[in-house]
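Below is one structure, written out as structure tokens; comments come after it.
Removed: one protein chain of the complex. Kept in place: all other protein chains.
Up next is subunit A:
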Amino acid sequence: MSTGAPKAKQSSRKGKKAWRKNVDITQVETGLETVREEIVQTGGVIAEKPNDVLFSLDLGGDNRISTREKALKPLKADEILSARSAIPAIDTRKRKGATTDGVVEKKAKRKDGLSYSQLQRLRQVARAGQGKSQSVLASTQKSGVPDYDPWADDAEERFKKREEKELEKLDFVDKVVKPQAPATLRVKPVALTAIGSVPAVRRPEAGISYNPEFEKWDQLLKEEGEKEVELEKKRLKQQAAEARIQALIDQPEAEALEPSSSSSSESESESDSDSEADEKTAETKETKRKTQAQRNKEQRQKELQRKREEQKKLKQQERELMLVKKYTRDLKYAEKLRAARLAAKYNKVEDDEANPKIMRKKRFGKIHLPRAPLELQLPDELADSLRTLKPEGNLLDDRFRSLRERGMVEARKPVVARKVKKTATEKWSYKDFK
């Protein structure tokens, strides 16, 4: 720190240094700059502010400090960008009649009379051709209400192109033969129910009334409950089977490990003895009697082999048992199906009793149609009036399912747009701003 009087830099007034443009004003400039910064940051010159604005006596302390979590450190770039001046910016909005020359300016338009939103739309349309956005292509359909009856006798004329009509007028030209629709076009789609026919809108079961008859609702509840129980049983069984298989897989290894560990130590000792024996003679080796340890080892190996065979057999038996079960299941299913078909044949009603929701077993398309969602109200959900009714299920889902059930579209895995994991990094260029 310099304590003495400031040393005059401009001692001489002679020469180029004294010229006005060479006068050093950095001091003044830095002073002005600091004042400006102070104004921007605090709203005024700090030196001019009264003491009570600048200082306060903190007696209590902030008890939140200890509990406050460590805040995420903001990015430098954000810090710079979010810094705002304490002085409000000058409003740059144009005001009506604020013109000085008395001429009101016209609203500026984009080139060629195309606004930004229009441009955006055009870009979207252009992109739609590449199969990116279907919604735009969808809107290419001519909107408007029909003004004729396509089933009238004279409607055929409307579908013809102008050229076709003109060609028809010429009698020396052969008539254009229209391609006939193949018979296959009229074949009904492959329905996914066991019976093979599904109405577009199924008639509702009595049990899904908002205020159902007790018996019907109870019946439905029981049916659905049984299905759930069956599923749960199946799941548990599968779990158990998996556990068993896992155990079977693990077991021989564990058994195999034991002897191997012991045998390895034995083999080590053996190898040691072997090496010793090698050194002596080769003939003694051939006539050497089996040691007790070797016999034991063989015994163990045999035992292990036997066990393995046994387990193999067990597995085979289990597999066969499963097959038997499968056949019985299939039989039951076939019987159910036959009954349903009979019912459908004789009742000729398209409601749910006659047209049950039994799906066919064979897969159609790449995946199985998922299980139908549960459409039933549990005892605590039953509404006592229309006002308090909480609708069950989703109709969009219902309709989409119906389309797949009827085989109009294939069942396939929903394509979910993959989420790209985002990583946040900071560019080093922020240093340019500091």
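Everything that follows uses one rule, which is that contacts are C-beta pairs under 8 Å (C-beta built on N, C-alpha and C of every residue); 3 or more make two chains touch, one makes a residue touch a chain; residues count from 1.
We take it that contacts and distances are computed from a predicted model.
Remark: of the listed names "AAA+ ATPase domain-containing protein", "Exocyst complex component", "GATOR complex protein NPRL3" or "Pescadillo homolog", the one matching the undisplayed chain in UniProt is "Pescadillo homolog". Considering A:Ala126, A:Leu321 or A:Leu342, the position touching the chain not shown turns out to be A:Ala126 (whole complex).
When you scan A:Asp147, A:Asp171, A:Asp380 or A:Asp432 for touch with the missing chain, the hit is A:Asp147. Only one of A:Ser197, A:Asn211, A:Gln238 or A:Thr328 touches the absent chain when the whole complex is considered: A:Asn211. Annotation: of A:Lys315, A:Lys336, A:Lys361 or A:Arg399, A:Arg399 touches the absent chain (contact as defined above). Residues of subunit A that touch the chain left out of view are 110-114, 118-119, 122-123, 125-131, 134-135, 137-143, 145-151, 155, 158-159, 179, 181-185, 187, 189-190, 199-201, 203-206, 208-216, 349, 351, 353, 363-366, 375-377, 384-387, 389, 391-400, 402-403, 407-410, 414-416.
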